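So the structure is just underneath, and the comments pick up after that.
Of the protein chains in this complex, one is absent; all others appear in place.
Going in written order, the chains are labelled A and B, and every chain counts its residues from 1.
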């Protein structure tokens, strides 16, 4: 109840900074894992912790939204933003979990490439979301979002190349099934990043 | 038109009771089917009937919502609740349909386990949704929702164990493809149950 009398806008921005911090953690973890030769259960459980923290951060935003009357931008945009950022972390978690369940080893060239593009995309989203505090940043926010959209197209081509290569060369259909899903999930992470960028663009357009 | 003058709140609660009844029917059917040794087309068509009735119930709620000005809780929450409950039935129907199309026989240990957790989750949702009639039930509603969230985590572990087992032992990739999807769908049912719980929690929080 008391929260209603606190400076609201600052609060939403701070909550999103916190959430997007976990999104960055997830992207960094994926990149690190993809480059490692081997990893054990303990290592992979770190991802579960990040996912849990990200969940709490999203929950905090939705909870705060439900109790707040005046919001710095449209309620549905705040809701979408929190949800889509959480979806990024969930999808990275799905990839890491597949690697664990499928007992795959690391150092896969394609996954390393994907993880690097995902990291770039997430860093751009961080910049865009931090920028929302002032519409003086509108131009740089829009530029960051456009770059996220471009990286999504890069991801499409990467997935197509990785799948074509997999289908051309895989002798073992079971191994094909495993990696096919991981490449598709990795591309989905970039799709969700693009969705986040669209929400951010829409917030900027409405305030212009 | 006349409906606008009827006692609205009761009506929405009754409509949701009806819909959630079909969700329970779907869960019970899945559990029964999973434990049976064999089943024919006629038996599996019962699921189609449940799905059809559930569809009608969801449609009735949306239709009523579109014609009603004052609603007992947020319009978007009513919409989400009706949609997500329908998604549970659709996903159970998808599982049953796969069993039919893939010509699988029953009595699969993992599917029996999943069906049992799904039944528990759906029973908790029934209790939570019936509770929405009075905020005196807030505490028991929230406890039921929390338990649904816990069962979703149980489902994740069950799916991981089932998939790891499948990949370790399956000699036939075609059989692997079939069961992999069914286990993943079963886990998705629990994900959607969690989504329903989140909508219910959000309704309670807003009314607190």
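Quick notes on this one:
Following the convention adopted for this analysis, contacts are C-beta pairs under 8 Å (C-beta built on N, C-alpha and C of every residue); 3 or more make two chains touch, one makes a residue touch a chain.
Nothing here was measured: the structure is a model prediction, and the numbers come from that model.
Where chain B meets the omitted chain, the residues involved are 62-63, 66-67, 97, 100-103, 173-174, 177-178. One chain is missing from the display, and on chain A it is touched by residues 160, 163-164, 167, 170, 173, 176-177, 180, 202, 205-206.
Note that in this section only the chains that are shown with their structure count from here on.
Centroids of chain A and chain B (each the mean of its C-alpha atoms) stand 28 Å apart.
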